[in-house]
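Worksheet: one structure, shown below.
Note that one protein chain is taken out, while the other chains of the complex remain in position.
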Amino acid sequence: MIELEGLTKRYGEKVAVDRLTFTVRPGIVTGFLGPNGAGKSTTMRMILGLDRPTAGDVRIDGTHYDRLKDPLTYIGALLEAKGVHPGRSAYHHLLCLAQSNKIPRRRVHEVLDTVGLTAVARKKAKGFSLGMGQRLGIAAALLGDPRILMFDEPVNGLDPEGIHWIRTLMKSLAAQGRTVFVSSHLMSEMALTADHLVVIGQGRLLADTSMAEFIEHNSRSYVRVRSPQRERLLDVLHQAGITAVENGNGSLEVDGSKAEYIGELAARNQLVLHELSSQQASLEEAFMRLTAESVEYHAHSGAPEPRQQWGDDWRRG
Amino acid sequence: MIEAVGLTKRYGDKTAVYNLSFQVRPGAVTGFLGPNGSGKSTTMRMILGLDNPTAGQVTIGGYPYRRLPNAPRQVGALLDAKAVHGGRSARNHLLSLAQLSGIPARRVDEVLGVVGLHDVARRRSKGFSLGMGQRLGIAAALLGDPQVLLFDEPVNGLDPEGILWVRNLMKSLAAQGRTVFVSSHLMSEMAVTADHLIVIGRGQLLADMSVTAFISANSADFARVRTPDTEPQQREKLSAAITEAGGHVLPEQDGALRVTGLPLPRISDIAHDSDVRLWELSPHQASLEEAYMRMTQGAVDYRSTIDQKEGLQQPLPPGTQPPLPVPGQGQPGWYAPPPAPPGGQPFAVPQGAPVQPPAGPYGAQGAPGAAPGAPAPNPYAQPAPPAPQGPAPAAAPAAPPAADLTKPEDAR
Partner (left out) sequence: MAAAQVVRSEWTKIRSVASTVWTLSLAVVVTIALGMLISALSKNEFETMSARDRLAFDPTFISFAGMSLGQLAMIVFGVLVVSNEYSTGMIRASLAAVPRRGTFLSGKLTVATALALVVSMATGFAAFFLGQAMLGEHKASIGDAGVLRAVIGGGLYMTLIALFSMGVAAMLRSPMLSLGILMPFFFLISNILGNVDATKKVGRFLPDQAGSKIMQVVPPLEDETPYGPWGGLGIMALWVVAALIGGYVLLQRRDAQ
């Protein structure tokens, strides 16, 4: 369990993290979301005692990080940057971390095997790709078999097999009753991994809810209905006081009603349905809605238009 | 249009790309997929004339890149985001590129605006984050207003807003009739961006087809059916009727039924005939990732394994036996593997490509607990409850012995 209480970090005038209070609970994967510059990395560094909070408090299983004996056995973390001496081998990198926390040498071989780096364990980290560096970071996080795990952008640089692996790993860690705290920019990935979400923007807490609740609160959900008897269906819905919007591909979209209710309605009226499904917006959509105001810098949306501004004149030349 | 014919690249006796032939057409976003080390980057580099093919050729609009008249205005590419002189400002970087190909300076300011770097245009790029570097790389690709665009992992380092922007940008570029060729490891991103896919594994073409065709060819769709919760006998009735009609039914944890082998209207008719009311009847398509995993499982160069944790031998505190994950419940990513498509070759794999039997999901040889000589129970690989069909979803596939590590991932 990670508990934050009024956690604040100021750099001079700029407030990076502003009175954050939340708890990351065991047994589930908690996603940590926010636009660039929202203060996610700063928060994670403060959890690990790397940065000192300006105010507030953060505790790991009730204890301050620097009071933990052999902290790697309590909490393992993968932080964003590579953070490995380029001239040191993966094996020695893990070994020195293990030794500082009294973790047996055998465990180093095991985690190397777990992340699939055994064959390159003795090679210098200099030649590692982003994905291999990431795997090494994950190995370091697993080293102490900790009850709490924290991952900052874990899928960065991994290939689909690696992405699938880390996702499954995080879920199984949580299923074992561990605390898993993950930050990511990939909403589609988060939607598949996280059970609970903590969202921050400009250093402030925007949401601390379950995934399902978050999507429900921040986006539109509707029921999609498809029937060979479209006109009759429209009539029946209309009579029941339900408005349906026609969708281009022949289906109807119904807002504000449950699929169950429409199913009963159709049965009562002897209507044949070829589809009756609840549709929910994506996590990405919900996230965009929530954080719209707190995005630090925007790209212009759409195409590199307008072309006419700079015209075709030079193209011909 | 990009056209590769028999494209082959050897480094010494290692073949990075072998006899690759494909076309990337204008007006669509074409995704370029493959495991690490499958030759994607090499192919991209050959398209751009950075590497010479050992055999075969690749042309853009009919010309090899190096003979392309006014190449910077025909082709734009984002290969390595950080290939910028650290001490140079973003604007000067683009300006130097523009001057090389006779593009006016005002175009530089335009693309800076397009990618949202206007405010930092005069700052030295050394202080740029990965995401900002990526935006600068995209600006450089757009500079010459090219008809052909290549992007290698374009969303790397971008935040959700940036990811959405890149996705819309690529789609609109394609909608303008340009040729857009994108490589990515993010299947979920590709699924919503690409129209067409080219998949390679171990340097060979595995698939060249539309996204929908690819998913249908490499996975199984199913229908989710729910009957009124209040009347469990309706569920039994429908279940029996569907089975009788030749469908395949699997109960899900939340009371719904997973039906394969019958189209939705047919299920609707069966429900009607057996007087069962429906509360849900929804089509489900497998994800692109799932389809991709099934296709490339033989072509992955290196894999992670389960965590044995013998080096710790530290039993979990009593009373913390894991709550077992439940497939299909709040964990859409925990795949219950779809049933193997009935009969025939399920993979659109050309002959000669390595294919493994579709026994388990994603090459789960050595599923958790099955490893001989692993005395300690493996808590990381705590098996999911046996999925409805097939072997348990593997916590992590075991390593195949023949991992070629000379080029383990697309480094550099």
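Odds and ends about this structure:
Letters are used for the chains, namely A and B, taken in the order the chains are written, and counting of residues starts over at 1 for each.
By definition in this document, a contact is a pair of C-beta atoms (placed from the backbone, for glycine too) under 8 Å apart; a residue touches a chain by one contact, two chains touch by 3 or more.
Everything numeric in this text was worked out from a predicted model, so none of it was measured.
Across the complete structure, the visible chains that the omitted chain touches are A. Shown as candidates are A:Glu5, A:Asp51 or A:Glu285; the residue that touches the absent chain is A:Asp51.
Interface note for the absent chain: among A:Thr8, A:Thr23, A:Asn101 or A:Gln279, the touching residue is A:Asn101.
In the complete complex, the residue from A:Val17, A:Val120 or A:Ala140 that touches the missing chain is A:Ala140. Residues touching the missing chain, restricted to chain A, are 45, 48-52, 65-66, 68-72, 77, 79, 81-89, 92-93, 95-102, 140 (touch as defined at the top).
The definition used in the following text is that only the chains that are shown with their structure count from here on.
Inter-chain spacing, taken between the CA centroids of chain A and chain B, is 18 Å.
Contact residues of chain B toward chain A in the complex are 33, 35-36, 73, 102-104, 106-107, 110-111, 113-116, 119, 129, 131, 135, 142, 145, 156-165, 168-169, 172-173, 175-176, 185-189, 192, 224, 226, 228, 264-265, 268-269, 272, 277-283, 289, 292-293, 296, 300, 302-312, 314, 316, 320-325, 330-334, 362, 379-382, 384, 393-397, 399, 403, 405, 408-412. Interface residues of chain A, counted against chain B in their complex, comprise 27, 33, 35-36, 103-111, 113-116, 119-120, 127-132, 135, 142, 145, 155-165, 167-169, 171-173, 175-177, 185-189, 191-193, 195, 211-212, 224, 226, 228, 259-260, 263-264, 266-267, 272-278, 284, 287-288, 291, 295, 297-304, 307, 309-310, 314-315, 317.
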